[in-house]
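The complex appears here minus one protein chain, its other protein chains still in place.
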Amino acid sequence: MILPVEVLLALVVWGTFVGVDLVSLPQMMIARPLVAGTVAGAILGDIPTGLKLGIVFELLQYDILPVGAVRYPEYGPATVAAVATAHASAGVLGLGLGALVGLVTGLTGGLTINLLRRINSRIVHAAAAQLESGDPGALVRVHVGGLLRDAVRAALVTMVGLVLAWLARPLLANALTVRGAVILAVAAVATALAAGAAGTLRLVGRGPNLAWFAAGLGGGLVATLWLR
Amino acid sequence: MAAVNGARGKGALARALLRLFAVQGSYNYERMLGVGVGVAEEPLLRDLDATRYGPAVARGGHFFNAHPYLAGLAIGAAARAEHDGASPDQIERLREALCGPLGSLGDRLVWAGWLPFLSGLTMAAIALGAGWIAVAAFLCVYNIGHVALRWWALKAGWTHGTRVSVALHHPMLQKAGAVLGPAMAFAVGAALPLTAAFLSGPFDAWARIALAIVAALSFILLRLRGDRVNGLRLSLAVAALALVAGVLWP
Partner (left out) sequence: MTLALYRIDDRLIHGQVVVGWGQPLNCSFIVLVDDEVSSSDWEQDLYRMGVSPQIEVIFASVEQAAAQFSDWEADARVGILLVGDVETAVALAARVPQVKRFNVGGVHHRAGRTERLRFVYLTDEEASKLRELAARGVEVTAQDVPTARAVPIGEFT
C-alpha cells in the first residue's frame, strides 16, 4: 500500500480526532466505527469499503459496554487502519485483511488507553498538594496535559495501524490463496456478527426487552428474505 | 447569589458547558473524572469571595465518576450549593451521592439506549442502501440529543442546587428511559440479519454456510464463557486460525 503523503497525513489527523473523541473530547461519536470508517473511506475515495469495515467494527463495538472504568479495545483508529488496508486490496481479500489489521490496532489502542490512565493517575497523585491548594491554574494544567497526552496517544495508535496496513499486503496478501482470503473474511464477519448479537443480548437482558429484540430480529429476517 | 445570575451567570454557564465537552480529558483511576469536573465547575465559582473560592475549586477536583453527559448536573448543583453557603461536608456528600445515580441513569439512557438504538438504525439503513447519508444522519441526530442532554443537566443542577433530585424526576427522562430500551432492542435486532446479508453479499454459497456455522459457534462461546472470552480475543483467535488455514489450503 503506497498512498500519497497528503492522504496519509489526512488519515493520521482523522485517526487522532477519532481517538480523542472516544473519551476525552467531545464524545460526539466520530469514534464510532461507522463514522470513523466512512470518513476514512471518503479520504481514500472509497466510501463503500469504509461503510463495510465500519459495520464490521461497529458490530464488535456492541461487545463493549463503557460503564465505569472498564477496559476495552479502541475501534475508532482501528477502523481507519482497517479501511486503509482494505482499500489497497480489493473485494473479499480487503475485508478479511482489513479486519485483521483493525483487530490488532484495536487491541493496541485499548492497551494504550489503560497505560494513559495509569500515567494520568501518577501525575494527578503527584500534583495532589497543588490541586488541594485550590489553584485553578494547577487544575487546568493537569487537565490539559491529560488531553494532550491522549492526542499523542491517538496519533501514535493511528500511525501503528497504518504501518500494519502498509505491511499487510506484502506479508499476508501474497501468501493467501483465493480461498484463503474468503476464509479470513468469513472469520472476521462471523465473529463480528456473533459479538454484536452477544453484546446486544447483554444490554437487552432477559426482561421484556427480549421480546422487542426477537421482534426486531424477525422483522430484519423478513426484510432480508423479501429483498432477495 | 444575585451576582451569579443574569448575563455574567449565563456567560459562566456557557464557559462551563464548553469545558464539559472535555470533562474526561484527564481520566485516571485515582480521581476518575474529578479533575475535569473541577475545571468545568471553576467558571461558576468565580463570583465567590476569595476565602471560599480556593476551597471550592479544590473540592471541585476531588474524585468524581458519572456518565460524562450528565456530569454537568453535579457540577451545576455543587457550584450552586457553594454559592448558597452549604457546608463543605454537605457538598462532598452531594457529589458522592450523585456519582452512582448519574452514572446509572446516563448509562441506561445513552450507552444502553440512545447510542445503540441510532447505531442499529444506521447499520440497517446502510444495509438497505442508504450509504454515507445514513452515517451523516446518525451524527446529526445523535448529537442533538447529546448536546441537549449536557445543557439540560448543567442548567438543572445550577437551578436546583442541593435539591437536584427534583430535576431527575423530569417526565422526559422517565419517558425516554421507558422508550429507549425497547427501541434499542428492536433496532439492533432488525439490523443484525440485514447487516449479515450486506456483509456476506460477495460470498459464495459455501462461504455463507461457513459464516453461519462460525457465527453460531462464536455466539455460543461468547454467551457461555463471556467472563473469559470477549469479542476482540475471539475475533483475533478465529482470524489467526483462518489465516493459517488460508495459507495452507490451496
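By written order: A and B. Residues from 1 in each chain.
Throughout what follows, a contact is a pair of C-beta atoms (placed from the backbone, for glycine too) under 8 Å apart; a residue touches a chain by one contact, two chains touch by 3 or more.
Predicted model, so just to flag it, every value in this text is computed and none were measured.
Touching the missing chain, out of B:L98, B:V135, B:L149 or B:A242, is residue B:L98. If you put the missing chain back, the residues of chain B touching it would be 29-32, 63, 65-67, 97-108, 111-112, 162-165, 168-169, 174, 177-178, 181, 226-228, 230. Although one chain is hidden here, its contacts on chain A can still be listed: residues 65, 67-71, 114, 117-118, 121, 202-207.
Basically, only the chains that are shown with their structure count from here on.
Put simply, the C-alpha centre of chain A and that of chain B have 17 angstrom between them. The touching residues of chain B, counted against chain A in their complex, run 21-22, 24-32, 34-36, 38-39, 42, 53-58, 60-61, 65, 68-69, 103, 107, 111-112, 115-116, 119-120, 122-124, 126-128, 131-132, 135, 138-139, 142-143, 146, 181-200, 202-204, 207, 210-212, 214-219, 221-223, 226, 230-232, 234-236, 238-239, 241-243, 245-247, 249-250. Per the touch definition, chain A reaches chain B in the complex via residues 23-30, 32, 34-35, 38, 42, 47, 51-52, 54-56, 58-69, 73, 91-92, 95-96, 99-100, 103-104, 106-107, 110, 117-118, 120-121, 123-125, 131-136, 139-140, 142-147, 150, 172, 175-177, 179-204, 208-210, 212-221, 223-224, 227-228.
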